[in-house]
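Have a look at the structure below, then the notes.
Only a single protein chain was left out; the remaining protein chains are all shown in position.
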Amino acid sequence: MSADYGHDHHDDHHASPWGPHDWSHGAPHNSFAPLIMSAGFAMFLYGFANVFIGGEVADLGALSGVMLGLIIITMGLLVWWRQDMSADGIYEPKATGAPFRNIDIRKVSMWIFLMSEMMVFTSLFSTYIRYRLGIQNCGEVFLSGEWVEGTSVVCFEPAAHLIASSWFHLAPGAVNTFALIISSFTIVLALKTAKMSDKKYADKYEIDMERVRTHRSRKVAMFLGSTLFLATLFLTLKMIEWFIGFPTPGPLTDLNHGHSEIASLYSEGYTIHANSYQHYAYDTSYHDGHDIPHDSALYSMMQAGTHPGGVMMADIRVGASTFFVTTGTHGVHVLAGMIGLAYMTLKALRGGYGPSNAVSIEYFGLYWHFVDLVWVLVFPFFYLF
Amino acid sequence: MGIASAAFDSLWNEYLVWSAIVGGFTFIWLAHHSLTYRSKEEDDDWVDVDGIEVGVFPKHNDNVSLELAWTIIPFILIVYLTWISWGPINDVWADPTDPDSQYGLDCTDAAADPNKCYHNIDITAQQWFWSFDCRDLGPSLCDASQYQDLNGTTVPVISLKEGEFYLANITSIDVTHSPWFVSFGVKEDAVPGLDSQVWIIPTCDEADCGGEEGESTLLLCTEYCGDDHAYMAAVVNVHK
Amino acid sequence: MAHYTIFGKDPYWMNFWGLMILTAIEVAAVGVELGDTITMSILIGIAIPKFIMIAAIFMHLYGDADSKILTMTALFPAFFIIVMVFFIGLTSPGSATELPAWCRPGYWT
Partner (left out) sequence: MKQNTLLRTLVLLTVLGLALSMAPQADSLPNGIIGQSEKGCTCHGAIPDSGVAPSIEGLPATFNASTTYTLTISFTGGPSGQSGDPHNLGGFNLAVSSGILEAVDDTVKIDGDQATHNGIDDDIDGNGIQDSIEAGGAAIISGNDYTSWLVNWTSPSSGSSTFTLAVNSVNGDGQASANDAWNLMAITVAGPSSGAAAEELQSADPFVVLVTLIIVSGILLAAVILYTFYRVSPDGFNWESFAPWIIEWLTSTDHKKVGTLYFLAGFFFLGVGGIMAMLIRIQLAVPGNDFLTQDQYNMFFTMHGTTMIFLAAMPLINGFANWLIPLQIGAHDLALPRINAMSFWLQPFAALLIFTGVFSGQAADVGWTGYAPYIVSETAHTGTTLWAAGQIMLVASSTLTGINFLATICGMRAPGMGWMQMPLFTWSIFIANLMLFLSIPAWGVGLIQVYLDRTIGTAFYHVASGGDPLLWSHLFWYFGHPEVYVVIVPAFGVISEVLATSARRSVFGYRSMVYAMAGIGVVAFIVYGHHMFTSGMSPTLRFVTMLTTMLVAVPTGIKIFNWLKTMHKGSLVYRTHTLWALGFLVTFTLGGISGMFFPSLAMDTHLHETYFVVAHFHYVFVGGTVFGVFSAVYYWFPKMSGRMMDEKWGLLHFLTGFISFNGIFWPMHKLGVLGMARRHHTWFITTDDYANIPAEMASWNLFITVSAFLFFFSNFILVGNMIKTVVSGKKAPADPWGGWSFEWMCASPPPTPSFDPHNPPVLRDANEHIASEPSRLGQWFERLMMPEDDSEVNH
């Protein structure tokens, strides 16, 4: 075997580390993207650690570091995408050996990546299970009567207790569930549209062969754009649910127990700093005490006069942290998906997707469906129960 | 020579013997092969047993019975070692409510056998100080009122009586610490928010045991807890 | 890509409607007072088919030539997930003296 194959196709073209790239010669040999993006991540984490210290805003000026970090990451991403924009599916290496023979290496890599994502969410769920089972539930503490008004008790308050208590609180989460499922569907439709052979496509939409390319571009971009829109909706609703709240005017006010807005979790006091959280259900005078089950210890204590009743205050920081960080990690995954979708929509608009490289949509879709799958678990465990 | 607790010493000696056997076996083998099977580069009289060639996966060189042998024999050895390590578990982690354990029941319990019962004491850790509480034990059983200078640091002194059993209830008020009774070979982390327990069976050498103070031994912190971690010590006096 | 149909229809559409219906049931189950146990069993009972439907049809773990091996890949971390949930999720700190009886040598003799 000769070692003299150094002058094959790889060295024929001038490799630009900034892109664009000619993929018919294989993958890019040089790229500034890794260097730039790594610097950006470091900058971001550094700035963030200076802005917030120990739960307080220490130095707002360091926000410039956070922004600079984000800008540098974006620069790196742009370089990466500039090189990728021209990927047309001609270069798509396939696995050669068992067990993945003839499967695209990109697809194998994506599934391997999803394995680690599974472990990420397993870790978060393990944290949740450990705390949920290991710390006494606030409802139980309330009914046990082992608290006095004015002193905070440590207990685990699932967000679901607040969220699932009212249809209005549940609304953003429920809409989000549907949004993610629909977005999973639209991305499959994008794949299906891009994958169809030109002939089949022309037959299906009854157009001329030469119009297939532009027609298809618009259609794929539309489906990808819808996915992007739904993802944006998801995060918007998440912000509404966490921080902003939503007005419930007119007849909705009556349905909402007389409140003119859906309070956000933040304004309800369900935050990571909540060390004296109060909830209307933890008030013995709520509904004149009729809500306290008669078989509870609290009820007998109050009947016997050994418990004065009142409002229970709870330190729920651990429960709130698990809720916000787990759903937040999921939200960050949605955000990452949105960034990818923005690029793909742009590429689709420029006619970048056809049958030869539709698999790119499929492989991104694997990630997107995985994010949906995680939500299928997060939703019942954090929002409903 | 006794190093720490009786359980530790017996295990330690047994393990040392097995370590010597396994290590000796391996090293003799290693020495023999690396000397015997040297290549004599000048005379090329070595048979090219496996015919190694670039680009060819070489001929298998295996022997299933040998490989099974050094799977099964070490396995038997570790089963044995597990067995002997399991035995003392009731010494180090005995259940305080089990009247049949060697420690019996709490001495304040009416049902306890006075010849075989244990005393509760409390150990509270904080950065970077130990606090002992003898509860209502008399000074002959437990005394924690003294302090003494240990290499420039004032540390608490706890006096315990040889031959008695103590159950130390450990907790911490800030970060994780761990009291290590160096001479008794026990430690258990003092974790904030958790009440854990450790058995202490004070022992002392005959020679040092007399006198008022008895034998002085050390208690060190063995879970890293910040700046003065190394100076977070205590003196444990054992008397008859 | 799917090469099969569900009840003669496009599998993606059928899957989509199935998921929408299941989610609607899920939300409704919480709205109606059924008691914790029943609600929980309904939630788990619905999460599992939803999970399978997304994985099998949207993620092409059913019906493609490479579905089998990729399903194996997806299930590969199962062991490690179970270990983590059991070791981290389902244990809680305790004092060593609380060692259960079956871990003690005396129990077996």
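In order of appearance the chains are A, B and C, and numbering begins at 1 in each one.
By our rule, contacts are C-beta pairs under 8 Å (C-beta built on N, C-alpha and C of every residue); 3 or more make two chains touch, one makes a residue touch a chain.
Owing to the predicted nature of the structure, the values given are computational and were not obtained by experimental measurement.
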{"item": "Which displayed chains the hidden chain touches across the whole complex", "value": "A, B, C"}
{"item": "Option touching the unshown chain, where B:107, B:141 or B:194 are the choices", "value": "B:194"}
{"item": "Which of A:30, A:214, A:267 or A:285 contacts the chain that the document leaves out", "value": "A:30"}
{"item": "For chain B, the residues touching the chain missing from this view", "value": "3-5, 7-8, 11-12, 15, 19, 22-23, 26-27, 29-30, 33-34, 37-39, 41, 46, 48-63, 66-67, 70-71, 74-75, 78-79, 81-82, 84-86, 88-89, 91-93, 129, 147, 150-152, 154-156, 174-176, 178, 180, 182-183, 185-189, 191-194, 196, 205, 208, 215-218, 220-231"}
{"item": "Where the unshown chain meets chain C, residue by residue", "value": "1, 64-66, 68-69, 72, 77, 79-80, 83-84, 87-88, 91-100, 103"}
{"item": "Chain not shown, touching residues in chain A", "value": "1, 3-6, 8, 10, 16-18, 26-39, 41-43, 45-56, 58-59, 62, 65, 68-69, 72, 75, 80, 83, 93-103, 105, 108-109, 112-113, 115-117, 119-120, 122-124, 127, 130-131, 134-135, 154-156, 195, 272-273, 275, 315-318, 320-322, 324-325, 329"}
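The working rule: only the chains that are shown with their structure count from here on.
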{"item": "Two chains sharing the most contacts, counting C-beta pairs only", "value": "A-C"}
{"item": "Chain A-chain C separation of Cα centroids, rounded to whole Å", "value": "19"}
{"item": "Between chain B and chain C, centroid-to-centroid distance (C-alpha), Å", "value": "43"}
{"item": "Computed distance of Cα centres, chain B from chain A, in Å", "value": "47"}
{"item": "Sequence positions of chain B contacting 2 or more other chains", "value": "none"}
{"item": "Footprint of chain C on chain B - complex, ascending", "value": "86-87, 89-90, 92-96, 100, 167, 188, 191, 194-199"}
{"item": "Interface residues, chain C side, partner chain B - complex", "value": "93-99, 101, 103-106"}
{"item": "For the chain A and chain C complex, residues of the former touching the latter", "value": "99-100, 102-103, 107-108, 111-112, 114-115, 118-119, 122-123, 125-130, 133-134, 164, 167, 170, 174, 177-178, 181-182, 184-185, 188-189, 191-192, 195, 362, 365-366, 369-370, 372-373, 376-377, 379-380, 384-385"}
